[in-house]
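One protein chain is absent from this view; the other protein chains keep their places.
Labels run A, B, C, D and E following the written order; every chain starts at residue 1.
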Amino acid sequence: MSQKMQEYLKKAEVLIEALPYIQRFNRKIIVVKYGGSAMIDETLKKRVIEDVTLLKLVGFKPIIVHGGGKEISRWMEKTGKQPTFVNGLRVTDEETMEVAEMVLGKVNKGLVQLVESLGVRAIGLSGKDGGLLRAQKKFSDGKDIGFVGEVTSVDANVLLDLLEKDFLPIICPIGLGEDYQTYNINADDAACAIAQAVHAEKLAFLSDVEGICTDPADASTLISELTIQEGKQLIEKGTITGGMIPKLYSCIEAIQAGVSRVHILDGRIPHCLLLEIFTNRGIGTAIFEGERSRFYYGPDNQ
Amino acid sequence: MSQKMQEYLKKAEVLIEALPYIQRFNRKIIVVKYGGSAMIDETLKKRVIEDVTLLKLVGFKPIIVHGGGKEISRWMEKTGKQPTFVNGLRVTDEETMEVAEMVLGKVNKGLVQLVESLGVRAIGLSGKDGGLLRAQKKFSDGKDIGFVGEVTSVDANVLLDLLEKDFLPIICPIGLGEDYQTYNINADDAACAIAQAVHAEKLAFLSDVEGICTDPADASTLISELTIQEGKQLIEKGTITGGMIPKLYSCIEAIQAGVSRVHILDGRIPHCLLLEIFTNRGIGTAIFEGERSRFYYGPDNQ
Amino acid sequence: MSQKMQEYLKKAEVLIEALPYIQRFNRKIIVVKYGGSAMIDETLKKRVIEDVTLLKLVGFKPIIVHGGGKEISRWMEKTGKQPTFVNGLRVTDEETMEVAEMVLGKVNKGLVQLVESLGVRAIGLSGKDGGLLRAQKKFSDGKDIGFVGEVTSVDANVLLDLLEKDFLPIICPIGLGEDYQTYNINADDAACAIAQAVHAEKLAFLSDVEGICTDPADASTLISELTIQEGKQLIEKGTITGGMIPKLYSCIEAIQAGVSRVHILDGRIPHCLLLEIFTNRGIGTAIFEGERSRFYYGPDNQ
Amino acid sequence: MSQKMQEYLKKAEVLIEALPYIQRFNRKIIVVKYGGSAMIDETLKKRVIEDVTLLKLVGFKPIIVHGGGKEISRWMEKTGKQPTFVNGLRVTDEETMEVAEMVLGKVNKGLVQLVESLGVRAIGLSGKDGGLLRAQKKFSDGKDIGFVGEVTSVDANVLLDLLEKDFLPIICPIGLGEDYQTYNINADDAACAIAQAVHAEKLAFLSDVEGICTDPADASTLISELTIQEGKQLIEKGTITGGMIPKLYSCIEAIQAGVSRVHILDGRIPHCLLLEIFTNRGIGTAIFEGERSRFYYGPDNQ
Amino acid sequence: MSQKMQEYLKKAEVLIEALPYIQRFNRKIIVVKYGGSAMIDETLKKRVIEDVTLLKLVGFKPIIVHGGGKEISRWMEKTGKQPTFVNGLRVTDEETMEVAEMVLGKVNKGLVQLVESLGVRAIGLSGKDGGLLRAQKKFSDGKDIGFVGEVTSVDANVLLDLLEKDFLPIICPIGLGEDYQTYNINADDAACAIAQAVHAEKLAFLSDVEGICTDPADASTLISELTIQEGKQLIEKGTITGGMIPKLYSCIEAIQAGVSRVHILDGRIPHCLLLEIFTNRGIGTAIFEGERSRFYYGPDNQ
Partner (left out) sequence: MSQKMQEYLKKAEVLIEALPYIQRFNRKIIVVKYGGSAMIDETLKKRVIEDVTLLKLVGFKPIIVHGGGKEISRWMEKTGKQPTFVNGLRVTDEETMEVAEMVLGKVNKGLVQLVESLGVRAIGLSGKDGGLLRAQKKFSDGKDIGFVGEVTSVDANVLLDLLEKDFLPIICPIGLGEDYQTYNINADDAACAIAQAVHAEKLAFLSDVEGICTDPADASTLISELTIQEGKQLIEKGTITGGMIPKLYSCIEAIQAGVSRVHILDGRIPHCLLLEIFTNRGIGTAIFEGERSRFYYGPDNQ
């Protein structure tokens, strides 16, 4: 057999290896919170979109939720507006809200464009479309920080209807208040709320860390798998600190609401989504309910 | 009977008068090109949205296509960019395209927000979503004016799928080129192309004129009904001039492609859409195929 | 703006006012018990049919239940038969039953004809069709009064299947006994049983009174809204008397079986149905479960 | 084997014999024009209804069309009205029309009642329901004979929708004119028009003759099978005379419009419908297109 | 009336007699365990297939489960293999399993062929198709008897999907073990498990005995009807013995799992299935839950 042919054969074997995973997640909903470096670096961006598109084509039902991050600040400066922060939260006056919504919209349709160019039917939504995300004012230690909101309800039917019509929904976290005013919502929180509402099989966060580490400064202390119970203990013991605490609580809440697994993936690794789903490797940290869910991919999964 | 009651009775009679029109357009698609004063004046805006929402609720299938107009120029200035025009067409470099798309997106979701606040399921799309509008570069007398495009195809299924799921689609005229680059499209042209693709019953332009007048300076010369034949003659005779010529040609093309009636309405009149549909009055100018279609609402229609 | 135009504008505003009500009852089933003056006076009749047809066209699902009243007596005389009554109930021997069924059938198809002439798909049923109404013999104080029956069961699927096929069902209250004999049923009772079986949102009785009054002789004592609790108290206190007592008990039963609101309307007012549904006025008396349902049309409903 | 058992065995064999016929007409529409003696004699009536019910249950889709015949005259006398005839057609003034419609309605619901008592879902319609039968005034040799109409169109969807919902439609031949007035239609004509509109496989007339005979006075001259061509020749030669001529022309028209076979059956024979369909015997006269359709039940059909 | 005609009339009456039974079992699933003489004798075989085909055509949903019996031994001899038995169970080594599967397959497709020749859509399955029958190794008094299995689960959806597509499923009792090895399953057990899984209305065993007799040597001691309670008592009292004991226990289990009636029929009587279903006679023994189910065909059923 020629060398060329042997190379092709290896490729075929890779596809065959994917078979049990494709089967495992067939027609399951997977919510991907997309952000961080994977959103800024154009090559990483392309890899993420390729991954999600492949998941769609082989029968999964992915939903993307994204933020706008640095792009918002860039445009605020461009329009001569200085960002202000209270406790790390952006104070969002009307003008800021307007710019934020415009930037998120631009990012949103840009992602749609990328997915479409790979031949998959995408649709870009904000939480306003179909009244998808309803929100209420959020305060920061009692202080009014403007149009920052927290999710009060998700209209899952909007997403289920679009999935039924074979769209890949891409969502930016803008919500509608009780009186239909606009609120800016944290993208992580929106992804959690959406994953719960549509009973997602998986919720994957693309972040800029390796996952949860016992020592954040040392990548080799990465925790591959974490039960809810273990997670809570790590917080109590003070092993987990800072911004990871609220994130972990969100993950735990999502799992308790029926999401099977939540993943904190390192978005700086190309194709991290595919690697997570199609290998037993365990990129990043997987969080799940208890001991039983440890053997998620079958008994031979180490 | 008390005076109050008599007043109520009159209202009931108005509703009953609407009966034959509701019947006439039941489940028919109506494309509304929304722009001009009706988009700037907040009161007029609310009236238009109320009208479209009512049409949706009584069984019609409206689709809104809108532009961004003056708002785009305002934001370009805000970001320190000077608009340039060639033959009246905005020269659209990459930066202009970016701002234009952001502004159109903001306007788009703002309209969604308004419709949602009236309790109807809306969804905001650009031509990128689902690959709805495909476009190619447009030249102005052979001159390159940047990312200005003209529609090459419309994926009607995207809209039909959303209508089936009971969404009211609101569309801004951004298109995808052959290599998936972004193009800015004239909103009138987009509305025409969409109306043709979905076989709309009606296409209504909300404009800032009374309709087509034999003497544009004299509102009393308004032409209420115009066959294609008559329209062409008016152009030949020089009665119709300027920007109205290409608009009339677009209308004629839409009619020849199967749209029953095209209306040029005066968007400065509140509820002009309802008035057009629910009365025999004939707001603005109606353009249709030939003599036979003159009796559109039945033989008693004068 | 011309006077003509201002008049049109007012009409458009009336339509817009109807918007929240259309939304509120979209796809809801509304059972109308049709009888009394509204059935005899040709003008009133036309108004009722227009109302029901409009409700159908704007997305409601009306069902009409009607009696035959005076028409039955007229035809009995015509065929030389003397009506006999026991405790106000018509003694219904075989011959009477035959005439009653024929007259009800005639009235039934006459209503179908009217609705059809307004362009809506109607279908006329007796309780025999599809075995819709099953009945058993009813006695009056132990006395045998012939083929007078009371409803034992309603086959809701017959109506739901017809509604699904977009028919407007018009029903006359004839029932089938256990051995498939014919029974004459009181139209009010039939309407109640049907409204319960199809889980109607509303049940409206078109009667010849203003509604429930504390002093039936004085229209100004009309009670606009009545909770079940209040209704029972009025009966206990003796405020409500005579034929209104069993009617009120039927209404209460229907509400307890899941109908949201029961209305006793004055059928002598033209378009009373539309007025009830599209205004906050409150024609006649509305009966509902408790304090909470008082704010049926929203908090601004006075 | 006991005698009892042998008897049962014979019965089983009869059922098995029916197998190919059940298969042949599975899901086919069969229109039965029901009238004559079979409608008056209570035993014959029961047999017809049993037959139609069996056809329904084994997978056919029967539709019954019936007249009212002698019952109408009986009720006219009862109400003191004298029937008048012109050229054998009943002059139908408004009062006569009213009585006719009432009687037809009574007969209609009576048949529904019988079918329901055998456990099959029936629905009784006049041509008014769903606008099923549209008609226009018919003149007799230019003379105005009142509300006598001829069918101008049949809304087949009304019947197809009801068949889809598993109803057995029973129809009395009342039609709606252009201005929605009531017309009395000949039941044979209505049956023909309906069979054509729904593309029936068979149209069977239950009549009071053996079928078409070359000598009507001699039953032994019965013609079992007749092609259109042969039928026309018999009329030309004068073999067929009187009322049979228009009937034969109607049959020919129905066949040319797509009905496979038209049967003129002797309704005085109990179970004549079953005998026609489940045996090769050939009750009455079968009319069909040409030589090829002679072997309708297969080559072994003599 | 001619003698021929009278004969036909009797036949029609037999069909009419079947009416209530056709109605009773319309769309109900009936599992037939086919085996014994009825499978060997070609005439009896044809009768059974005719019966099942008729049941299918008149609206029942039959499923056939069959064994291979003597045919397996015949082919084993042909291939030079000696059958061995332990406690009456065939010791099934790999080679025996291979022959058994081939023979069952041949018998299976032969039955499909017969049903198809009667014009009904049949499909032949083993328990491997769609993973219909999952099994585990069965031991005989602790002894390993090779690839003999017992049902662990039935995938009812496979059958329901095929019934929905109007197939008549014919099943041979081969099952798949946990590691997808082949197991031979007792046909009676397979039929019981399938009847339970699809919630069959009836389960009929075609056997070579008259039914359950108090004295197996005396056909006149046949028990026509047996409640579960009575059945258990007969076993306790020692009236029922031998191979009938496990069979009766299977029947009882099936009834407790929701099958309405289990029948032990004498497959040597031609058309025994039709006789059971279309007469009140009671061929063989019917087993059911309790006293109440004794009046299965209505109160006039003696």
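Operating definition for what follows: a residue touches a chain if its C-beta (ideal position, glycine included) is under 8 Å from a C-beta of that chain, and two chains touch if they have at least 3 such contacts.
Values in this document were obtained by computation on a predicted structure and should not be read as measured data.
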- [ ] Report, in label order, the displayed chains that the undisplayed chain touches.
- [x] A, E
Open item on the list: Going by the contact rule already stated, which one of E:Lys10, E:Lys106, E:Lys143 or E:Arg294 would touch the omitted chain in the full complex?
Closed with: E:Lys106
TODO: Among E:Lys10, E:Lys70 or E:Arg121, choose the residue that contacts the chain missing from this document, as touch is defined above.
DONE: E:Arg121
- [ ] Quick one: say which of E:Glu13, E:Asp41, E:Asp129 or E:Glu225 touches the chain that got left out.
- [x] E:Asp129
- [ ] Considering the whole complex rather than only what is displayed, give the residues of subunit A touching the chain that is not shown.
- [x] 1, 4-5, 8-9, 11-20, 22-23, 26, 50-51, 53-54, 57-59, 118-120, 269-271, 274-275, 278-279, 281
Open item on the list: Give me the subunit E residues in contact with the hidden chain, please.
Closed with: 75, 78-80, 98, 101-103, 105-106, 108-109, 112-113, 116-117, 121-126, 128-131, 158, 161-162, 164-165, 167, 174, 176, 179-180, 182
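Basically, only the chains that are shown with their structure count from here on.
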- [ ] Name the pair in C-D, B-C or A-B that forms the same interface as D-E; by residue number, over half of the contact pairs must coincide.
- [x] B-C
TODO: Name the chain with the Cα centroid closest to the overall protein Cα centroid.
DONE: C
Task: Geometric centre distance via CA averages, subunit D-subunit C, whole Å - done: 37
Open item on the list: With centres defined as the mean C-alpha position, give me the subunit B-subunit D separation in Å.
Closed with: 55
Task: Between subunit C and subunit B, distance of the C-alpha-averaged centres to the nearest whole Å - done: 43
Open item on the list: By the touch rule stated above, which residues of subunit D touch at least two different other chains?
Closed with: none
TODO: Between the chains shown, work out who touches whom and classify the graph as line, ring, star, complete or other.
DONE: line
Task: Chains touching one another, given as label pairs in label order - done: A-B, B-C, C-D, D-E
